[in-house]
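Right after this comes subunit A.
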Amino acid sequence: GTTEEGADPAAPIDGEGGGGDASGAVVTVPKLTGIPWFNRMEEGVKLYAEDTDENAYYQGSAEADAAAQVRVIEDLIASGVAALCVTPFQPDAVEQVLKKAMDSDIIVITHEAPTIENADYDIEAFKNDEYGINLMDELAKAMGEEGEYAQMVGSLSSSTHMEWVDAAKKHQEENYPNMTLVGDRVETSDDAQKAYEGMQELLSAHPNLKGVQGSASTDVVGVGQAVEEAGLQDSIAVVGTATPKDTVDLLESGAIDVIQFWDPGFAAYAQNVIAKMLLDGGTVEEGADLGVEGYSAISIEDKVIYGDKAWINVTVENSGDYDY
Partner candidate 1 sequence: MIEARLGPRAHIVLLGALVVVLAGTLSALAPSTFPTMRNMQSMMGQIAPLAILAICIGITFLIGGIDLSIVAVANCAAITAALVGEAMGPDAGALGIMAAAGSALVIGLLAGLTNGFLIATLRVHPIPITLGTMSVFIGISTGITNGATVFGNGYMSGLSTATVVLMPMTFVVFLVLLALCTGITLKTRTGFHMYALGESDKVARYSRLPVTRTIVMTYAASGVLAAIAGLIMFSSTNAANVSFASSYLMQAILIAVVAGIDPYGGTGRLWAILLGAAAMQMLQTGINMSLGSWSGSAFASNFIWGVLLIAVLGLSKWLSTRKHRTREAEVEEKLEEAEAVGSA
Partner candidate 2 sequence: MTTDRPDAVAPDRADFAVRVDGVTKTFGTVHALDDVSFQVRRGTIHALVGENGSGKSTLTKVIAGAHAPDSGTVTLDGELLEDLTPRDALRKGVRVIYQDFALFPNMTVADNIGFDGGVNPAGLVPRGKNIARTRSALETLGLTISPSTVLGSLSTAERQLVAIARAVSADGRIILMDEPTAALTQKEIDAFLGTVRHLASQGLSFVFISHKLREVVEVADDVTIIRDGKVVESGPAANFDQERISNLMTGSAVSNVRRESAWEVTEKPLLSARQMRLGSVFADVDLELHAGRVHGLSGLVGCGKIEIGLALAGLIPIDQGRIELDGAPLREARSERTIQYVPDDRLTEGLMLNWSIADNIAMNSLDQTTGRGGLQSVPKLGELGTRWKERLRIKTPTVAAPVSALSGGNQQRVLLSRMLAPQPRVLILNNPTVGVDVGSRAEIHDLVRSVADDGTAVLLISDEPAELMSICDDIAFVVDGRITARHAADEIDEERIIDINGQGKAA
């Protein structure tokens, strides 16, 4: 274990290539690299490193593959990092490698994995059911609280996506009796093209469809495009998780009504703050302020740290305010 060294404040912060020294660093591992969502997360890490002068950086696998993520984590453990901030590709698939990390006295903070076992803390921007309920409220509002709607998830095995749609469905049944969920949940593999094709099929199979709730950040992109082409902007409501930059045109054309998201950069920032706290031997207190937007008064349940409902809703009015 190398925790005795703690983070080396003198270590250079490395932006562009060059060998950042892994030993003693706090490393943030995304599900995969190269997609805007996680590029934003990388920015959060860089921001943290700049703000604090800590040896903190971001590293992930090139493939959307749980096994590839495990191998990155393996390498990081072997190179003697002090803390890992992981957004697991599939939470259960990383349990063992995270256990190995914990056994090597590495601090482990996860994100988007509230049920994880082998971590010091998991950090969530919000409670997943609340997030799902809010999405349903937005959808109901846009649909006028009545009509058929469908739900999409990136993968049926993604626990967060499933929690959102489950909570939303329950909320709808309790509060919006005139709405009905149609069809199986459509799986889109985080692929906008699949979401597009899935939407086409939904339109064929359910001509009276009035709303769609998306989960993966690509879902509403594909759905919005299908809606726009069908000229159904005004009759079908589309809400879901996405980044503003990806959806600005569709929001403008009215194909998408509302997007909702949290800032993965701030989440990673918060992960890093907690990791640093633990490395310094501190503890995390209920109500603490992590010094980053959305995490000014955290709540703790068991090992899960929740931000202060740190989600953001964007409609056509405020879509220009974000550059990611």
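Keep in mind that, in the parts below, a contact is a pair of C-beta atoms (placed from the backbone, for glycine too) under 8 Å apart; a residue touches a chain by one contact, two chains touch by 3 or more; residues count from 1.
With respect to how the candidates were assembled, all candidates are chains of the complex that A comes from, given by their letters.
As the structure is a prediction and not an experimental result, all values here were calculated from the model.
Candidate 1 is the partner touching subunit A in this complex, chosen from 1 or 2.
Interface of subunit A with candidate 1 (complex): residues 14-20, 22-23, 27, 33-34, 42, 57-68, 70-72, 74-80, 90, 92-97, 100, 155-157, 187.
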